[in-house]
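Here the complex is missing one protein chain, while the rest keep their positions.
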């Protein structure tokens, strides 16, 4: 199987390179008769698009989505949706100087090893721009989940060594970091501003909550709900780790500390992160992602070129100093796709 | 899709419940003409089987595998292998008292919510015993990978709050913890013995290395090699998190610290854990797993029964106080399955 | 993808060779809580098993099925069913003389070309014996469909040049041909007896009807209900063609003759065979299969051996002179698997 599709019953296929003709997604398996508009999609895309703050890339893409199939009279028909975003501010000349070199931390070297050919213009297929298709597809899933009473919320929990100290969802869209703590967000930005002066970048942690999800979703043995969420999350470029509930701290706990005891009112704790045995408990699903620092930095680094010769490289261009705020809508999109897919899988089980 | 299959071109389907007739696996897509014997499988199964040390379950299963198809004259034929292990020491009566109750930390409640029926005998399908089928399938993949020069090694890195301080692979099979540091293993066991006296259990961290793997494996966008490994690892019962290379510590690093610079001799560091952009770099693949403490503890805990009434429960029975040593061969098996599958996917790309 | 699995949400994987340890199937995605017994499976297997009449192979296999997982207290649990039939009357010595030769009409040559190795004992994986696993899986689907009010009926329509002249379903299980016309069955058997004296075999046509199926099943574009039925049917060894409704005779009709007009009581005709645009109309689904004459004949034929040298071969052994009666339960099984899978796919669409 080629790897550009995700999901089984709600199935997303993305296409497109950063500086090719367009990016976008085809979504097959959409519930029919559901009202859906370009605005539903555009709202989410606008959260992902570049140029939102001082630390994000100044690339100027309006990222206006067109839906070319699968909608009739404002409703979904059950046939595939194609959502497409043409590339308008593609500026490949910026990459001319480094087209033969492998930028450290980027997929340049590995794509070349895999395919023997690569579109070196702005990371090509490996560009974060590919995620526009995911966000478009996720917006469809988000709409379907909303009808089920399910909501998905992601936000920056740590960045540049600064941690949120409170969880205030109302703050998230009010600060450029999409942090759940406004004051921490201010400190994060101070830190990032300093790092940017140093031509460097920072990583962080993004957290995600899925609320209102029913108990019983997830397919043991291999397609556990957490396994599929982990798959989805690690498929996002800069993500290097995922943990559910207590996560890695569970390794330091005893069973009596970690087990979530139950009462007739539900679970007393949520160390499991809302998933036990790969199946949702009905509790909030909670997971965190390790986000690596942006690989593109305007500093001299050692690398090699396609001939194997040693070179030094300074990655100019248009980049985000911290990718967390723009990963947030991508995380939500992927979480929505997984959740919607598993609702359909559960329906099929008894269908 | 029902969730009992994994892999695309090297495809594993497991079956079986803890106290049903048998457990095992069907493997489709096996390379033909490869010498394979029951011993190849049994060796790995013996590493997983119960009764290996003081802290593991005393259940007495010889776990002798039979291969009933797919082999002819000692070689694989390319047709499906079925490997089956009959359950001989099934003792469901031990579960009679708690068949209407949901053990905290176990999948009892979630299976019941999902299916409306559950085999309450020893966790049924959610039992760790299901992983015998994975280990059998993984042993086949391990054999194929060995021919490619690839080796996969997992071991306990932390347990009960005790961390390994050195990486000495020769120690791993010499201590019951399967730790990579013999002295740390001794301290782990001391700690676990104390916790067991307290009728409690501990968690830990398992690390895995895939060596000798070629550059270029992994399918962007969604089936990145790390995404599929994460899927595989989170599909193992007690695993609550996964991180690659620097992992969560990458969140605290800057780009100049995290980027793996390249020279003509290869990468100077391996913060990426051998995978960049979802594709193997040729470097060793390195990841760690958070393993939660065993849920079965002989302590009174609050729970509910199938009628929703509040109860208290003490989980007697035969259990591991720390599951890390027995997860090690399962981790290796799943890693082998992913790696072998991706070798075949890469062959198909150019095939 | 290796090719030993079929279906998406009701998913069947078969395993086993004719003279290996066992044959059988794993079925994943079974609706939970459904009463299911070995007898439900055995009844269908008994229709497929050898030794039922003068023109079928005398191989003596009791074909007793064991269900080793997926059942608890007489009900399905939603976890995979494994159904296994051990091979007891395997007599590979009968094949010793021809193990280096390719029997005309058999898959000997093509398996050798594909795999470079083959289990020459009784056709190995290509044996009709593999279909026991399909029939077992189909019996599960048949049970689920029965609850939906859907029934599937196949029968011999033509054999050895003799055609049924009436459709009397009560006759089907009363004659060894499983023909829908008792008198025609007698003439078929006369004809086959003569052909057998001549050490030859005959082909035929099998017809299948799916009744009670709801309108709206089938997934355009590629997974049309007829496309998936065609896939299922052509996956049966001796089947060389399939046609729906008017089938090939539609090629000779005009649009005004072929179109099924509609009234408020339903369709006036069923030239479409119950499927239009790949979706069930609610009318009976009707299709026919071309079944080739059995390839094994005790006559001298030209062939080659593994070294490429020319040889002559007489295929002794235990064979059916006309495979139609034993294909009938396999056709029903595959039709049931497709129908059940599409019920689940439709549930997922709106689920």
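Annotations for the structure displayed:
Labels for the chains are A, B and C, by order of writing; each one numbers its residues from 1.
One rule holds for everything that comes next: a residue touches a chain if its C-beta (ideal position, glycine included) is under 8 Å from a C-beta of that chain, and two chains touch if they have at least 3 such contacts.
A quick note: this is a predicted structure, and the numbers were derived from the prediction, not measured.
From the options A:75, A:183 or A:302, the residue with contact to the unseen chain in the full assembly is A:75.
Annotation: of C:18, C:44 or C:280, C:280 touches the absent chain (contact as defined above). For the options C:119, C:181, C:243 or C:332, the residue in contact with the chain missing from this view is C:243. Set against the missing chain, the residues C:24, C:50, C:122 or C:203 yield one that touches it, C:203. When the omitted chain is restored, the residue from C:63, C:181, C:219 or C:332 that touches it is C:219. Contact between subunit B and the unshown chain involves residues 1, 8-9, 29, 31-32, 78-79, 220, 343-351. Seen from subunit A, the chain kept out of the figure touches residues 1-5, 8-9, 11, 13-17, 20-24, 26, 28-29, 32-33, 66-72, 75-82, 84, 114-119, 124-125. As for the chain not pictured, it touches subunit C at residues 1-6, 8-9, 14, 102, 104-107, 109-111, 113-115, 125-126, 130, 158-159, 161, 195, 200-205, 215-224, 226-235, 237, 240-264, 268, 271-273, 275-282, 290-297, 299, 301-304, 308-310, 345-346, 349.
Assume only the chains that are shown with their structure count from here on.
At the interface between subunit B and subunit C, two copies of one sequence, more than half of the residue numbers in use appear on both sides, so the contact is built from largely the same positions. When chain centres are set by their Cα atoms, the one at the greatest distance from subunit C is A.
Bringing subunit A onto subunit C by least-squares fit of CA atoms involves turning it by 180°, to the nearest 5.
As a whole-number value, the distance joining the C-alpha centres of subunit A and subunit B reads 27 Å. Annotation: 46 Å between the Cα-based centres of subunit A and subunit C. Subunit A has residues 1, 8-9, 220, 345-346, 349 in contact with two or more other chains.
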